[in-house]
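A protein chain is absent from this complex, but the other protein chains hold their places.
Let's look at chain A:
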């Protein structure tokens, strides 16, 4: 279909070329009324091609809007409860919000588990160190009978505490493990949003191509203003760093750069 459209524009171009030759011939032959007729024909051909291309652009735009179910402004303002009414763009945005929530919740739960495990591990370490010291004294037969009786009780208490602590740590580790399930869920969501972005890009490229044909017939020229980047804003985490010499790949490279600057 797009070949057909391009051939339409090609037709117009060859009409203009042929017309120009005819026009020159007629003018040289002194046939002014014939020349004016050619000019009129050319103008008509331009109009026809123009309307044709505008029509194509409108249809493509309409298809794209329909495809992504982008609502009109009125629909956007109106709160829709029916999920099927959501556009794919709104849906993608909701999905990404879900990813943020999900990753944040998993990170926080994991850190909660770490926070509750650290004191348990510290207490085990403290108690084990104290016991180990007295245990060594026992081996060296350096304990009084009274101290031995106390050690006897302390070891019993420590074993009980160790058992409970191991259970707590085991439970915490399991929770941390399960929390990593976010990767699967968010991965799936991101894969779908990625698909949508590629889809949108493809459609946009098509629209730009069609709009370009309208511009070429109408003679419109667009001023392309490049959006200035605010360097203060930063770029976010760098991806594909290996192919970009401007991005440093590791802390070591950062340190090297800083030390070359006298840091």
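Going forward, a residue touches a chain if its C-beta (ideal position, glycine included) is under 8 Å from a C-beta of that chain, and two chains touch if they have at least 3 such contacts; residues count from 1.
Operating definition for what follows: contacts and distances are computed from a predicted model.
**Student:** For the complex's missing chain, which UniProt name, "ABC-type dipeptide transporter", "ATP-binding cassette domain-containing protein", "Cytochrome c assembly protein" or "Two-component system chemotaxis response regulator CheY"?
**Tutor:** "Two-component system chemotaxis response regulator CheY"
**Student:** If the hidden chain were put back, which of A:24, A:39 or A:111 would touch it?
**Tutor:** The one listed residue touching the chain not shown is A:111.
**Student:** Give me the chain A residues in contact with the hidden chain, please.
**Tutor:** Spelled out for chain A, the touching residues are 104, 107-108, 111, 114-115, 231-238, 241, 246-251, 254, 257-258, 261, 263.
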